[in-house]
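A protein chain is absent from this complex, but the other protein chains hold their places.
Which chain is which? They are A and B, in the order written, and residues in each are numbered from 1.
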Amino acid sequence: MPIVLLQATLPAANLPFLFAAFTVAWVAFFAYAFFVSRRQQELRKEIAELRRALEQQEPEDAS
Amino acid sequence: MMQILRPVLILVGKDILLEWRSRDLVVSVLVFSLLIVVVFNFALNVTPQRVTVLAPGIIWVTFAFAATLAMNRSFVREMEQGGLAGLLLSPVSRDAIFLGKALGSFLFMLLVEAALLPVFGALLNFSVLSFTLVLTIAMATLGFALVGTLFSAIAVQTRSREIMLPVLFFPVILPVIIAAVEASSASIGSEPGVGLNRWLPLLAIFDALFLVICPWVFAVVVEE
Partner (left out) sequence: MLGNGIRQNITGYLVVLSGLFMLADLYLIFVVAPTDAVLGHVQRVFYFHVPIAIMSFLAFFLVFLASIAYVVRRDGKWDRLAHSCAEVGVVFVTLALLTGIIWGRPLWNTWWTWEPRLTTTLILWLIYVSYLMIRSYASNQQQAARYSAVVGIVGFVDVPIVYYSVVWWRSIHPSPVVGPFAQANALEPIMLWILLFSMVTFLLLFAYLVAERTALRNSEDRLRGMRLVLRRTGR
């Protein structure tokens, strides 16, 4: 009887924990990778803009 | 040997003289420590039955907070007068500067602890005349001084210097606090002598390790 009880209750009761652990790990990794790559894109765009600004400036300096 | 010892002693002498003239730091650290003890008494309800269990923890939390307060001031004082820049320009090795500041903090903390210990003994009802307790305090305070001097040299240069020292200091110093609390329990608590053969060597290893590492990395901290 105790064994039956164990089998019947525990694994089912544990499923939310299993779900929670994997969800937390996945969400965190995805969120981190997402934020890093989005910030990278922003910076690349800004670098391109600044480079254009620098290139425009140089001819002015020369003249 | 003399070449490094002389500047160290001169630095320590300078710090002691500075403190002797104003006495503001020693007074504020002592008052602060007593306040912590009062707060603990009511927060933990220190009754005679539980005092032997609680006393080591109260002592070491107080000492650790007092140490952060004292270390923080030690370099803030140097910064205010441009003293650190002057020290770094002087023809003294970085090791000597670190050891001088650390020894100064060590002696200062020992003084504060010597003044507090009888008060603790009276308030918390234990005998302070224990050789192992004094040895524990000396070794743990040396660990506090080494790590605290290094991190306060870092913290003082950053924005929000008041918060950076404790944030850096406490995680690294945790083994010292554990060892000091346990060794103090063994000295004044209910089970005399238990575990001292572990905690005292642990403190010695910590001190020896950081005595080697801290001067080396201190040179990296102060270079400009």
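The rule is short, and it goes like this: contacts are C-beta pairs under 8 Å (C-beta built on N, C-alpha and C of every residue); 3 or more make two chains touch, one makes a residue touch a chain.
Predicted model only: the values in this text are computed from it and were never measured.
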item: Missing chain: touched chains present in the view; value: A, B
item: Touch with the omitted chain, as defined above, among B:40, B:75 or B:206; value: B:206
item: Contact footprint on chain A, counting only the chain that is left out; value: 10-11, 13-15, 17-18, 20-22, 24-25, 28-29, 32-33, 36-37, 39-40, 43-44, 46-47, 50-51, 53-54, 57, 61
item: Positions on chain B contacted by the hidden chain, ascending; value: 147, 150, 154, 157-160, 164, 167-168, 170-172, 174-175, 178-179, 182, 194-195, 198-199, 202, 205-206, 209-210, 213-214, 217, 220-221, 223
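Simple rule for what comes next: only the chains that are shown with their structure count from here on.
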item: Distance from the mean Cα position of chain B to that of chain A, given in whole angstrom; value: 42
